[in-house]
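One structure is given here, and the rest of the page talks about it.
Here the complex is missing one protein chain, while the rest keep their positions.
Up next, chain A:
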Amino acid sequence: MSYEEKGTWVFLVVSVAGYGVYLALVLPQLLNGTPVGEIDYVPAVLWTIGGSIVGAIVLRILVEIVVPSGSTRGDVRDKEIDRLGERVGNAFLVIGALGALVLAMFEAGYFWIANAIYLAFVLSAILSSVTKVVVYRKGVPAW
């Protein structure tokens, strides 16, 4: 497995884990019937984003210690795969932005708007990573 592919796996794992922690912190409050205006979601968003960044760096270093790569240099194939994955991920960012726009138009609470955007970030990260991993495994499509 190349250095870049390992990085994609790390990003995927950290994205899923980070959002999982966020849901574990916020969902119980929502299910307990706490009014959405009183749910303390902002620290959870900030801590899980910050934690994901730090976690990705630490996990990346650990992976390289356990399974060192022959080279840390990417090549043209890595760039093509990255571009393809990012294009898929960007579609979800646009969908999330449109969702947030609609929520704002209907004067939904800040909680729902912020969560729509956060979910779009996470879906974008997951979908782009999954696309990259599949292309690394199955091959770059010829279209």
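Assume contacts are C-beta pairs under 8 Å (C-beta built on N, C-alpha and C of every residue); 3 or more make two chains touch, one makes a residue touch a chain; residues count from 1.
Going forward, contacts and distances are computed from a predicted model.
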{"item": "Undepicted complex member, UniProt protein name, chosen from \"histidine kinase\", \"(2Fe-2S)-binding protein\", \"Transcriptional regulator\" or \"Urease accessory protein UreF\"", "value": "\"Transcriptional regulator\""}
{"item": "Option touching the unshown chain, where A:1, A:91 or A:104 are the choices", "value": "A:1"}
{"item": "For chain A, residues in touch with the removed chain", "value": "1-3, 5, 70-71, 73-78, 138-143"}
